[in-house]
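First the structure, in the form of structure tokens, and then the observations on it.
Every protein chain of the complex appears in place save one, which is left out.
Chain naming follows the written order as A, B and C, and within any one chain the residues start at number 1.
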Amino acid sequence: MFGVTRKKIERRAKRRNATATNARSNPNGTPFAETAASLTEIGRGFHVRGWVLGTSGNFSAVTSREPLRLAIASTGLDKGSLSPTQFLEVDNAVNIVRGDGRPSAEALLHLAIVRGVGAGAVLHTHSVWSTVLSGSHASQGGIAFEGYEMLKGLEGVRTHKHREWLPILENSQDMVELSDRVSKTLRASPSIHGFLLKEHGLYTWGAGLQEAKRHVEILEFLMEVLVRSRAAGERLIPALIEPGS
Amino acid sequence: MFGVTRKKIERRAKRRNATATNARSNPNGTPFAETAASLTEIGRGFHVRGWVLGTSGNFSAVTSREPLRLAIASTGLDKGSLSPTQFLEVDNAVNIVRGDGRPSAEALLHLAIVRGVGAGAVLHTHSVWSTVLSGSHASQGGIAFEGYEMLKGLEGVRTHKHREWLPILENSQDMVELSDRVSKTLRASPSIHGFLLKEHGLYTWGAGLQEAKRHVEILEFLMEVLVRSRAAGERLIPALIEPGS
Amino acid sequence: MFGVTRKKIERRAKRRNATATNARSNPNGTPFAETAASLTEIGRGFHVRGWVLGTSGNFSAVTSREPLRLAIASTGLDKGSLSPTQFLEVDNAVNIVRGDGRPSAEALLHLAIVRGVGAGAVLHTHSVWSTVLSGSHASQGGIAFEGYEMLKGLEGVRTHKHREWLPILENSQDMVELSDRVSKTLRASPSIHGFLLKEHGLYTWGAGLQEAKRHVEILEFLMEVLVRSRAAGERLIPALIEPGS
Partner (left out) sequence: MFGVTRKKIERRAKRRNATATNARSNPNGTPFAETAASLTEIGRGFHVRGWVLGTSGNFSAVTSREPLRLAIASTGLDKGSLSPTQFLEVDNAVNIVRGDGRPSAEALLHLAIVRGVGAGAVLHTHSVWSTVLSGSHASQGGIAFEGYEMLKGLEGVRTHKHREWLPILENSQDMVELSDRVSKTLRASPSIHGFLLKEHGLYTWGAGLQEAKRHVEILEFLMEVLVRSRAAGERLIPALIEPGS
């Protein structure tokens, strides 16, 4: 379903006027106002799908690389009714450089991902699917997806035969300690497209917001497929057989 | 996902102009017209999610503490197409002091919660998830949730290691008797954030409507996680193991 | 959740201006244009919920009792994008007295229900839940629901201890033969609120459209509860135990 020449298309598309939700990656970051508007719209859409209920989840995007600046929602807000004025701009020590509010302690994880993989956008969702799977598969350390065409929507993946490993990290309230484990995970597995925090949710990212949003939809889809496959009694689906053997 | 300094943020937010749906707790209650508009919007959103089908569910909020006044929808209405004119204001004996209609007999439960825990808003939903779980777990007297990050969205909870007990009360058509049992439950377990009526639904509350709405989303989410985990064959998830042992 | 004095409220409400979707029962029928607008809106809402996909389902309401006139959608249309001009008015022999199109052969079933129980509105949905359950329970001849508070939303039901029997009729393409079986079922069980056609869907009704819509939401809810309860492994829920014993 995904054309082999997507990169070429994306380059061409960049030269056109990009709408807020379709904003492509910009190596120097996207202006704050445009980013806040895009994140607001993404929040509304994810809330409708039940992926960020109860003020859970958070979204960020790089607005400047040099110096590093991140747009991120203030903590404790309903993601279904955000307004662009509720976004902050922070530096790489989570100091507020623009806006009124307080960043979530999880901003440290967003920064660890931005620094670790050079992401331009980081999206954290908290769905039923990720909560169920990150609990049931925690003892295996992660979940392997293989054989699904949907995998081709992950940046750089060319075939459904690809095996995607989605690590599960133990949850913690110590964000300094946890961001350190996130950095280590990214160094150890630089080709992953996301990870789960146990019974907490999904972190994924992209060069820009559009790519990160695509990754959310793909990983949430694959987790839903796995939970429903098991509920239907398909316990021997490829993803549960030891891959690489 | 929830910042440790949420209370500070909320205090600051209170000083700003609160929109209808984001109205924070007001110790003296929120004006009737604003409350009715907020409850109308909440009803529409919950109906879309299937949490108040068939005229089920009800919503109330304190409009005055001294004397006690409660805004509550008239009985028997479709919660997906309420209008603010369909709300009543009642006193602590369920006498109508404003509006045209008749309060649900369940207004007695709302008042018992307002008096029992000092709530500023009470939301009653009637989802598939709460109906399934309140039936299957009735013999255990309640459901324990533990280990989920989402728990941190419940007011006062600081860690996912928190254990939340959601009592299940036997259903009844005698609202005087039932409100008495609700009051006793709240005295016996003052730290709970909600309870279920067997095969009937969820009652939860908050200092204000925003907090109560957050609690609905969180408790409905956790119940959905439990039902789907069991359907997927995860019968030994933490919540089903004897907690406290 | 449903007030004991709903009837009184409904009488009072009738004296107010009723909006299209809230139109109450009118013993002499509701004007055609208003009915077509209400049915159009109901169709859109049901399509969003997946209850009338693929042009399935149909809706009708009595526009006149003497002589009998029924508003009903023309056959074969997408119920999610109806327009009021796609409704027909037919007499008691399914002759078109207003509008351009052709009534579904199932109009005979709608007329059998209008005549059999004096309904003012008949709604036929075709959900996944009703398809699954009408297949799995066909050999038992129907499904019993008992103990659910939601039952109180069915007209005339006063307590969750009520036992509601939802008969399942064998499906057929011979509408004359099938409408005859429907009439017999209604004579044999005059207190039912709906019935299923095997692997086909639900028929329910009400004194007016609002009541019929409420019955759809309630019966679809209860069927979803049953399917999900079984998926979660709750195979001994009350509805599956021999009732009346």
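As a working rule, contacts are C-beta pairs under 8 Å (C-beta built on N, C-alpha and C of every residue); 3 or more make two chains touch, one makes a residue touch a chain.
For clarity, every value in this text was computed on a predicted model and none was experimentally measured.
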In the full complex, the chain left out is in contact with A, C
Can you tell me which of C:Val90, C:Ile143, C:Leu197 or C:Leu222 touches the chain that was removed from the display?
C:Leu197
Hey, which of C:Glu34, C:Glu106 or C:Glu164 is the one touching the hidden chain?
C:Glu106
Against the chain that's been left off, what residues of subunit A make contact? List them.
1-6, 8-10, 12, 19, 21-22, 49, 147-150, 153, 158-160, 210, 213-215, 217-218, 220-221, 224-225, 228-229, 231-234, 237-238
For subunit C, which residues lie in contact with the unshown chain of the complex?
50, 53-58, 74-76, 78, 81, 100-106, 124, 126, 128, 131-132, 135-136, 171, 173, 197-201, 227, 230-231, 235
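Everything that follows uses one rule, which is that only the chains that are shown with their structure count from here on.
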Specify the contact topology among the chains shown, as one of line, ring, star, complete or other.
line
Could you report, rounded to a multiple of 5°, the rotation needed to superpose subunit B's C-alpha atoms on subunit C?
90
Report the most central chain, judged by the distance from each chain's C-alpha mean to the global C-alpha mean.
B
Distance between the centres, which are taken as Cα means, of subunit C and subunit B, whole angstrom:
31
Could you list which residues of subunit C touch at least two other chains?
231
